[in-house]
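Missing here: one protein chain of the complex. Every other protein chain is in place.
The first chain written gets the first letter, and so on, giving A and B; residue counts start at 1 in each chain.
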Amino acid sequence: MLRYFLSRLLSLCLSLVVASVAIFAVVEVIPGDPAAFMLGLNASPDTVAALRAELGLEGGKLARYFDWIGGLLVGDFGVSYTYRVPVSELVLARLWVSLPLTVYALILSTVIAVPVGVVAASRRGSTADYGVMAATQLGIAVPNFWFAMLLVLVFAINLGWFSAGGFPGWDKGVWINLRALTLPAVALALPQAAILARVMRSSLLETLGQDYIRTARAKGLSRRQAVLGHGLRNALIPVMTILGLQFSFLLAGAIIIENVFFLPGLGRLIFQGITQRDLIVVESVVMLLVFAVILVTFLVDLAYAAVDPRLRRR
Amino acid sequence: MLSVEGLSLDIHGSPILRGVSFGIAPGEVFGLVGESGSGKSITALAAMGLEPRGAEVRGAVGFLDRDLLEVPEPEMNALRGREIGMIFQEPMTALNPVQRIGDQVAETLVVHGAATRAEALDVARERLARVGLPVDRFPLERYPHELSGGQRQRVCIAMAVALRPKLLIADEPTTALDVTTQAQILDLLRGLVAEEGMALWLITHDLAVVADMADHVAVMRDGRVVEADRTERLFRARAHPYTAKLFADSGHVPARAVQVTATPVLEVRGAVRDYPLPRRTLLGPRPAFRAVDGVDLVVHAGESVGLVGESGCGKSTLTRAILGLDVLQGGTVRIDGDAVHARHLDGRVRAKMQVVFQDPYGSFNPRHRVERLVAEPFHLDPAPPAAWRPRVAAALEAVGLRAADGGKYIHEFSGGQRQRIAIARAIVIRPRLVILDEAVSALDVSIRAQILDLLADLQGRFGLSYLFISHDLSVVRAITDRVLVMRAGKIVEEGPTERVFVAPGHAYTRALIAATPRIPSAWVA
Partner (left out) sequence: MRLPAQLWAGAALSGVFVAAALISLIWTPHPVEGMNIAARLKVPGDGFVLGTDHFGRDILSMLMVGAQTSIAVAVVAVGIGMAAGVPLGLLGAANRGGWIDEIVMRGNDLVFAFPSLVIAILITAVFGPSAVNAILAIGIFNIPVFARVTRGGALSLWTLDYILAARVAGKGRLRISVEHILPNVANLLIVQGTIQFSLGILAEAGLSYVGLGAQPPVPSWGRMLAESQTMISFAPHLALLPGMAIVLTVLGLNLMGDGLRDVLDPRLRRAR
């Protein structure tokens, strides 16, 4: 078990190092002089030089990389060029919108998809199964941002149940904010739930064909007992893989959805960073997103070991 | 106690069982034998109410004054596991991989409401000890992947007999196991039947196992019972022609004209093959597992040599090394005097040996026509014959197929025909040595007899040498001149086949032979 944990941890660190090098290379090395890039074509050489000094671009590339990484490790993301505040402050504030949104969507997606997939698999070939398959087929085809627009049209503009966008802030209370995040979370979650339900269904169908299900039936378990008692846990292993991937899809999807609903999250921050050529912000937010994805992959690996004893020995 | 009457079963309209009838008395062992596809397993599943979807069952299965086919599903659930237990062929996949063995055995009791979980675990401990898995060596917390195949089958048995059912159905319970393990499992089943007064319905393809175990036997073919009787009487009389043929085929010894010379074709000297194991500590050295440990082996021109051993003894590893597919850590392999090096092996040398594998279904690329499949070894010929088609046609005809079959795809052939095609591919470049790696193990006895005849015939015609690798002692005895017994990477005994079988020198060989089920010779005389 310890071996497995350590090997996953090593892989986590390795991924982080390589990812950070890749991001650093794309942002700070390929464009040549980041300072000139950020200021645009009309900047005077003096301003460029001043910004270079401010950004600490004087040193060699290697030294700059280690400066950057060292800063990240202690929570120093640098100073935003446009906002003139530490990037960590910006990011932290926005994280409190993006992270709850992603988790909200992930929970919604799982809570909807797993039971639906289980029902469809255990009643294979029934009307319910065909209904689920048709609905999920449609769900996969719907772009989440368009779905978000439809939700706004129906539930905000026509019915007036929710606001069309905006975020009050956590100091205004929990419920009002959860309400504000509900439409975005639904828009994010339903297309992903469609995928997850299909994976759950096919994975459970596959385990139901296994010999140990027949053994369980021969022991006197009913179909239902065999499905829930022996099929489900084995079927969850591929579902966890998809859940891990979904986290990264949801996080990326949140970037777009935040634009639909005018939510002040990381997505909005990153687009502001791009339009204002604020590379420091873009670089830091991308690194943070990648870190989150790698961390979730690591957690999924640990969850495998919890579910599947065969992995623990390795 | 159990009486199957006129049981018929259709799947999507095609008939699988046609009027199967037989009875099992309390406390007796009933054997149901037949070749693959005869419907013996599905008969048991139908009796248990576990037939596959789309199956339509007619007839009656009487059990304790009830017709099981009429019993509603909830009551069937209560019956399964409590009154009738069942074990299956594949112990490797029959257990839930993510649940502890103790819990899996205890579940039988819990699901029938016979005990609380704590009590059930006590019973599980006792039952597992009874089937040979005492708790001090096999704690209840073990997971299935930590056990061997034989041990897993013991867990399955403990699970099936946890509530002391009146009938235990065992569907090919030892087919996937080695002979010595098979003997232990059969002993265990016999003991349980005697102790618990339980009836055993044993389903198998192996006549010798039935002869050894059963009081009554029924022979099935194409969904029908062709003959049923007391075991000894049925074996002595062999009244039905199919029964008689099954007997003849299972003991078939092909006629061979042996022309062994003193010229060695294959010479293996001091072969050593290590496999690295995962590190035990994070940075420590990787321990190694020695799969082949100083093996010497010679096959002479025209000779058939058998290499027998149980799974994991290293015979497959040795085969791969001989074929030049794996590197040896020590020793040499010579074919016709030329050294075999896995890393740089000349096509000319490689062309002197070919191989036939066990699985007739995985041995061919499904996208190529048969003629291209058979012609593949011509790749070894530096100057591939321009007229390769006639040679492929000749090879196909030599194995009893038609030249026109070369234009077909592999899925158009049966398992036995595929094995013929595999042999055609092996002989098409006229090798000196053909390695037969469990080449007849997956075949039914009637097909196996034909393939053995074919191999004997080809050996005479083309002067081939065979290295016959198998776990099946009776086959090796039927077709080889000399035999080597392998265990844990070493050759423990070597000698002329008859001598080794009649007067085995090594304790392990004796154990192997003793473990092999046999039909009493008085019955077949």
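The rule we apply is simple: a residue touches a chain if its C-beta (ideal position, glycine included) is under 8 Å from a C-beta of that chain, and two chains touch if they have at least 3 such contacts.
Predicted model only: the values in this text are computed from it and were never measured.
Novice: Of the residues A:Ile107, A:Leu138 or A:Ala306, I need the one that contacts the missing chain.
Specialist: From the options A:Ile107, A:Leu138 or A:Ala306, the contact with the absent chain belongs to A:Leu138.
Novice: Among B:His112, B:Arg425 or B:Arg448, single out the residue that touches the unshown chain.
Specialist: Checking the options B:His112, B:Arg425 or B:Arg448, the one contacting the hidden chain is B:Arg425.
Novice: Quick one: which of A:Ile23, A:Val119 or A:Ala303 touches the chain that's been left out?
Specialist: If we include the chain that is not displayed, A:Ile23 is the one touching it.
Novice: Tell me which stretches of chain A touch the chain missing from the display.
Specialist: 11, 14-15, 18-19, 22-23, 26-27, 30-31, 37, 137-138, 140-143, 145-146, 149-150, 152-153, 157, 245, 248-249, 251-253, 255-256, 259-260, 270-271, 273-274, 279, 282, 286, 289-290, 293-294, 297
Novice: For the chain that got dropped from the picture, name the residues of chain B it touches.
Specialist: 323, 325, 345, 347, 350-351, 353-355, 357-359, 362-367, 373, 376-377, 379-380, 422, 425
FYI, only the chains that are shown with their structure count from here on.
Novice: If you look only at chain A, which of its residues touch chain B in the complex?
Specialist: Interface residues on the chain A side: 3, 6, 210-212, 214-222, 225, 229-230, 233-234, 307-310, 313-314.
Novice: In the complex formed with chain A, which residues of chain B make contact?
Specialist: Residue positions touching the partner: 48, 50, 73-74, 77-82, 85-88, 90, 93-99, 107-108, 111-112, 143, 145-146, 156, 159-160, 278, 282.
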